[in-house]
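Structure, as C-alpha cells:
Note that one protein chain of the assembly has been removed; the remaining protein chains are unaltered in position.
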C-alpha cells in the first residue's frame, strides 16, 4: 500500500494544530508529508521545513506557488492539509481544489460567510475531495453513540445538551504575545465568531453528528469578558432542532478549571447517553429504568461503528490524536477510492465535508445575528 | 437543652418529603414531633400518627383544627412543618403564623403568585419565624463555596452554570398511579410551574445563594415532553444577573440516567468552583492558572463556614439528610433566639425565608411569561 | 411506637464516636438517650450530660454506678451504648449484660483476647442482646452486594481485595495532644492492634460480610512508620479464605490523601463488584463479558436487601450516619422482638454480634502473630 503524497499550508514550528495534523497523518501510515508552505514568513517556512525533513525544493513561500509547482510535478502532492488561520482557508483551498488536489481543511470553514459560499462553489466545480477536520467525530465512542441513536437505542430524541468550556482566555493573553490567542480573537483572521467559531462549531457539529438532528433555530447570548476583546469568549445558546428536540449549547474560553471540556448529553424517550472528550474512551448509556452502563472503547457492548475505528484493546486509552487520525485514515480511503474511479459522493461516508462546514458557518452567523438582536430566535 | 415541640401538616405515610423532614428534625435532636395533621384523609392521618407514635389526641383532621387546638394548649407546638402539596402552603402557614407559631415550610413558597403575596403579608403581620426548606443550602460544601465567593476567591463572577436533571417523569407515570407525579404535574396543586417549580427553584436559589448575585432577567424555553402533561417537564433558561454575570439553568425531569443531578459551576475572573449534589462532600476549586483542588468536607482547606455545619470527619460522607438537618438545626437556634428575646431579623442568618420564597415565585412567573412569549427576555 | 430507653458509656463532649452513636440512635427515632456515664472524669461527665439535656440524676460517674442504678429503676434503660476506648468495652459490657440490659458496643470487641473470651462468656450467660457496631455493614449497597453474592451473581468467589487507607497518623500527632490519636496508639487502651484493630477489623469484617467467606489463614507485614509509635500504623496482609478464594487487605493510617478510603472489590467466576465507602451510594457490577453497571441506592436494579435499609430516593445521597443508623434501627427491632418473647438467636438477622467481634479479635491476633514471625502464614 503506497502512501498518499501530502502537502501542508500553514503549520509552521510555533503552530499547535499543524503538529496535530502531521501526527494524525502518520499514525495509520497512509500519508507522506512531502511539501509545504508552512508559514507566511519565508524564513520561518524554511526553518519549519528543515525541522520536518522536507526536501528544500518543496518548501514553498506561498500556497499559490506550491499549488502551481506541485500540480506540475509528476510526483506532486495528491492532497493538501490547510491548517492556517481561518481567513486563509478559502483562498488556499481554492488554489488546490481548482487543480484537482484533494483538500483536508481545518475548521471553521472560512472567516466569512461570503468565503464559505465561494468555498462551496469551488468544491462544486472541482473533482477533488474536500474534508473538514471536525476531528471529534473521529472518536470511537462518538461513532458508537451516533450509531446507537440511529438504531433507536434512545427512542425519539428530546434533548441535546452540548457544552465546550475552556479557560485559556480567562485573562487577556492576546495582549501578552500568545500567538494562538492573537489570531483567534482577531475578527480579521477569525471572522465574526470567537468562541462560537473556534469551539462552538465543534460542539454544534458533534450534537448534530451524534443526534442525527438538524438545527432549526437558535437564541444566543454572547459575551466578551476579556478586557478589550473584540470577539465573544463565552456563548449561551438555546437550540430548537427539527422534529421537536430542544437543546442548550454553552461554549466558553473563560471558565477556570476547564481545559477542553467538550461534553455531549443526549436524551430520548427510551434512554440517555453521555460522553466527555477528556475521558473519551467511556460512553455512559442508560436505558430508561435500568442501571447506567459504562461502555468502553473495544470493551463489552462495543459495536462495529466504534471497533472499526479503534486500534488497541479496551483499557488501553486512545485519545485526541487517534480520533484525529481516524479522519485522516478515512480521508486516505476516500482519496484512494476516488483515484480508483468511484464517484466523490460515494466515498465520503461519515467524513465531515463542505456540508458540515456550511452548517458551522450558518451556526456562527445565526449566533451573531441573534446576539445582535438581544438573543432573538434566529433561523439556522 | 429542651427540645422544641413540633407539629407537622402533611407528610402522611405515603409521602416522601414528610419522612425527610422528620428525620431532618431528629438528627441533631432539637425537635420533638408531638402533633400532626398528617393527611387530608382522616383515616390516613390517624394511621400515620399511630405509626409515628403521636398521642392520638394530637392527631388532627385538618391544619385549622390543629392550629387552633395547639395554640390553646400550654404545651402546644412551638413550630410546625408544612410538607403538603404547594397549594396548601399558604392557608396552612397562615393558620399558624397568625397564632405566633413558627413555620418551616417546604418549597416552592406557594402554588400561585397571589398566594405568595398573601404569604408575604402573613409573615409580615406575624411575630413568628418563617423558614423555607431550600435544603440544598444546608450542604457544608455549599456553605464553603458561598463563603469563598464572598471572600473573593473567584474574583468578580462572570458565569453561573446551574443544572438539575432528573429522569423520573420520562414516562407519563402520573397516569399510572404514582402519587408524587400526580400532584406535581397538576396545575391545581403545583401551580404554574412543573419542573421549574419543583426543581428549577432549587437550582436558581442555589445559584443565587452561592454566587451572591441577584437575577435580573431571563429567557426561558419550556417543554412538556410527557404525553398529555400539562406542566413543563424540561426548561432551558438563559439568565442575566446584576453586575454583568451571565448564566444558564437547565432543569429536567425527562433525562434518563439522571437521578437528582443538581450541579452548580461558578466562574470568575480569578477562578472557578464546581459542585454536584450527588457527590456533595467534594468541592472542586481552581484558582486560575493553578491545578484544580478537591476540597472535602472537614478536610484540609475546609473553612468555618463548612466545618460549623459538618458533623463527622472528612471521608465519612454526610448526605442529603444531614444538609436538610442543618436547616432544621439553624431553625431551632433561630427559634430559641427569638424565644430568648432577639428580633426576628437578627436570627435568620443564612436561613432561607420569605425573601427566598418570593424570589423563587418570581423565577417561576418569569419563566412562564417568557416561555409564553417565545422565550423573550423577562424581568425577574 | 414507644422509644427504647438508652444509656451511654463514654462519648463525652470531646469524643468523636459518641456523637456518631447519638445521631445514629436518633435518625429513625427508635431510641431516647436518658442516662449516661459519659466520661471517666466526673466533671466532664456532668458537662457532657448537661449539653445533651440528660436529667442530672441520671448522669453517672461510672458505668458500674449507672448499671446498678438503672437496673433498679422501673423506667431504667433498656439498652446501653458503649463507646469508650477498647479496654473498657468488656468490663462495661459485663456490667450491663449481667443485669439483662442490651448492649450496643463499639468495635473492636475488646483490647485483649482474654477480654474477648470473657466477653463471649458474659454474652452467653446473659439473656440480653449484644450488638457490635460494624457500622459499614449497614450501608445499603453493602447489603445489596452481600445479597448479590449470596444469590450467585458473581459465581464462585475467587478474589477479595479489601483496603482501608487513611492519612491522619502520617505525622506523630499522638505526641501533639490529639486525643483520638493518643488512645488509639496506646497498647494499654487499644490492645495489640493499631491500624489493624481500628480499621483493619472493619475491612476484614466487610470482606467476610459481603463475600460470605470465612478467613482461613493470613500472612501479615505490619509497620509503625510514625516516630516512636508503639502500634502498627500500616498493614499489608495476604489472606486465604475457605474454599480457595484468595485476598489482600491493606490498611493504613499514613497514606496522605486518603481520608477514610475503605474499599471492597470482589471477583468471582462470573462477575465482579466494586464499592467504595466515600461514594457509598454506588455499587459497580460487572457480569463477566458485559458492560459495567453503576447500581445506585434505590435506583434501577436495587433489590430488597438495599431498598429496605434505604430512607430516601436515588440521587439523594445517604451517608455514613444513615448506615450507622441502620445498625441502631435493626438493634431496636431486635430488642423489641426479644422483649416480645422471641429468642435471642432468632432476632439478630445480619446484625454483627459477638461472633463478628471474636472474628475481629482473631484477625488482630493472627496479624500480630504473623508479623512477629516475619509474615508467616497464621491460622485465623
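Chains here go by letter, A, B and C, matching the order in which they are written, and residues are numbered from 1 within each.
Quick note on the criterion: a residue touches a chain if its C-beta (ideal position, glycine included) is under 8 Å from a C-beta of that chain, and two chains touch if they have at least 3 such contacts.
These figures come from a predicted structure and were not determined experimentally.
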| item | value |
| --- | --- |
| Contact residue for the chain not shown (choose from A:48, A:126, A:166 or A:292) | A:166 |
| Contact partner of the left-out chain, one of B:53, B:212 or B:289 | B:289 |
| From A:212, A:313 or A:355, residue that would touch the chain that is not displayed | A:313 |
| Touch with the omitted chain, as defined above, among C:16, C:113, C:183 or C:377 | C:377 |
| Residue ranges of chain A at the interface with the undisplayed chain | 1-3, 16, 19-20, 22-23, 26-29, 51-53, 166, 258-261, 277-281, 296, 299, 311-322 |
| Contact set of chain B toward the excluded chain (per top definition) | 285, 289-296, 299-301 |
| Interface with the unshown chain - residue positions in chain C | 154, 158-159, 161, 167, 170-171, 219, 221, 223, 225, 234, 236, 238, 240, 246-248, 250, 252, 254-258, 265, 267-272, 274, 284-289, 292, 374-375, 377 |
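The rule is simple: only the chains that are shown with their structure count from here on.
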| item | value |
| --- | --- |
| Chain whose Cα centroid lies at the greatest distance from that of chain B | A |
| Whole-Å gap between the CA centroids of chain A and chain C | 55 |
| Between chain B and chain A, distance of the C-alpha-averaged centres to the nearest whole Å | 43 |
| Per-residue overlap in chain A, given as positions that touch at least 2 other chains | 285, 289, 292 |
